[in-house]
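Here the complex is missing one protein chain, while the rest keep their positions.
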Amino acid sequence: MDKRIVSARAVPRALLSVLILQLRFIVDKKVLMRGSHVIGEAAARAGCRFYAGYPITPQNELTEYMAESMDRLGDGTFIQAESELAAVNMIIGASMSGARAMTSSSSPGISLKQEGISFLAAQELPAVIVNTMRGGPGLGNIAPSQGDYFQATRGGGHGDYRTIVLAPASGQELADLTRTAFEYADSYRTPVLILGDGMMGQMMEPVVFPDPVDIHKLAPKPWILDGARGKRPSRIIRSLLLNPSTEEERNWKLMRKYEMISREITRAESYMTSDAHMVVVAYGTAARIAKGAVKRVREMGLKVGLLRPVTLWPFPEHNLKELSRYVKDFLVFEMSMGQMVEDVKISIEGRSDVHFYGRPGGIISTPDEVAKIINTIYHRRHLEED
Amino acid sequence: MVKKVFGRPKYLKDAPFHYCPGCGHSIIHRLVAEVLEELDIGDITIGVPPAGCAVLAYDYFDVDMGEAPHGRGAAVATGIKRTLPDRIVFSYQGDGDIAAIGTAETIHAANRGENITVIFVNNGCYGMTGGQMAPTTLLGQASTTTPGGRNAARDAAPIDLSEMLAIAHGSVYIERTAVTSPKTIRGTKRAIAKAFKTQMANRGFSLVEILSPCPVNWKMSPVDAVKWIDSAMTKTFPLKVIKDEVGKL
Partner (left out) sequence: MKKTIFAGFGGQGVLVMGYVFATAVMNDGKETTYLPAYGAEMRGGTANCTVAVSDEEIFSPVASSPDYVVVMNNPSMIKYESVVKPGGIIFINSSLVSKELSRDDITVFKVPSSAIAKKLKNERISNMIMLGAFVEKTKITSLNSIMDALAENMKGKSANLIKLNRKGLDKGAEYVSQGA
């Protein structure tokens, strides 16, 4: 057979591998890229082939990137939805039929998506949702904030469920955790939230991307709705379980899954904690500032470290428990008014003192500002002990 | 020699309907299942049931079924159809679901020309929640939230969703039918078949609005309910082809 004649069926696959190759173009190279674009590129490489979203600042660049990349890939779907509600519900449909699907928004839009997130959890559908947090409540502003911690980690929507929450703190981590988010979503069949903020979304940092996955080689999903085709019984994906004992059973099933997730994926970064008398706890952008502050006070001889939760749910309770054996003071630093501090207190169970410092509304503290707070608390403790 | 002349359609499960006596859902379920069988598409069909009385449609249809939140049928169906364009996707929605809480999703799906089929069951009330006013409740019609009858000044006039959808650029076939007599039931089946054929031909958004009795919430006997559709409901919602850009299929 003439090798130039490619069968009609082979064309899309051949085309696809060429496209993936094009995509691979920047793989080995470090690129300077805006955070929102990093998530988009990492999602495409993770095999995301369905994106629906609605415009909102400061994350429009992600939606725009997906519009471009889904077209470029040729086998992806991009829909600019009529609303956040429609977007998340399109994701439900795409996920039901097997696609790796993502939607994204910023705080007010994420509030609107909660209906869908609750359904995703109940129907055990994988999906990735990105929240580029901005100041609030209400419309608030478009500056970086962390005011959605409660919403993100307490479920957000109605009902007894949990959402995996990943909190990247650098461009590279945006790329890596976006890949991880899709993997967790599929393997646990649950929605995964990437919780960033305006700073994470707008800032550019050097990034090296993981290789693109071949979507045809992803683990098969033996539960999707793709038509029984006479080969198997028809399937139902539902959340309504009118019989209380059936609903209870489902809740127990979810709970066992959440316990497994807690055991398997909890993650935190420890920085200079091994000899620390005091530890700052912060995530995302706040953790970068806190790290700068810790470095500064270390230079002054203070024994201070940083614990940065990478998973906000499951929360690194165990790490804090361990630290509280020898750390006397914890300072929780947030770009919100005291939300994560509750989880820190729960983890520490009164063994150490827990202090709080927060700047809401889109204010970005300087490392010096946080260093001053550390200093005050640290020296007060030492005065007491001297 | 015995020949079976009537039986359960292939794509209905062997389960007794939970619907009230005289309710139109069971007839409409059967018609949809017959069409799926006759067009030989049941094996590649994915249905999207609503929140409302028909939420349990997945207990009856023997095809893949994925439940949508209240009103979001068209958005969920969009996600499925775009992911699997060679499958047949339909949403099955009530009047409150499609014409109140899900208006935006429906109009935009129609405007995008999503190649899906919508079965819109209009019984003029919120049946499952106990007979509250629906967007399609007639003027003067009593409901638990319009005890003195629907009043345009207080409650607005009924909404003509199908007519609104006909204005949308991507809708190609919209017909309003009823299930009140053998004749209208045959007409409904023909319309449902045409809607699915429209999708099979990749023509775009198709919808069949079906006026359907709700004797319990209307506080009528099943016979009176059917008569009331013919005499009163069709005056506000006339049975007709509202839009047909498809022609013969």
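Each chain carries a letter (A and B) given by its place in the written order, and its residues are counted from 1.
In this text, a residue touches a chain if its C-beta (ideal position, glycine included) is under 8 Å from a C-beta of that chain, and two chains touch if they have at least 3 such contacts.
Keep in mind it's a predicted model, so treat the numbers as computed, not measured.
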Report summary line: Displayed chains in contact with the omitted chain are A
Query raised in the report: Of the residues listed, A:113, A:162 or A:291, which one is in contact with the missing chain?
Result: A:291
Report summary line: Where A:120, A:203 or A:236 are the choices, the one touching the absent chain is A:203
**Report entry** Those residues of chain A which, in the complete complex, touch the missing chain
**Finding:** 30, 32, 57-58, 141-143, 198-199, 202-206, 288-289, 291-292, 295, 364, 366-368
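The rule we apply is simple: only the chains that are shown with their structure count from here on.
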Requested in this report: Starting from the mean Cα coordinates of chain A and chain B, work out the distance between those two points in Å.
Outcome: 39
**Report entry** Contact set on chain B toward chain A in their complex
**Finding:** 43-46, 48, 51, 55-56, 58, 61-69, 72, 75-84, 87-88, 104-105, 107-108, 112
Report summary line: Listed in rising order, the residues of chain A that touch chain B in the complex are 49-50, 52, 77, 79, 81-83, 85-87, 89-99, 101, 115-116, 119, 123, 225-230, 234-240
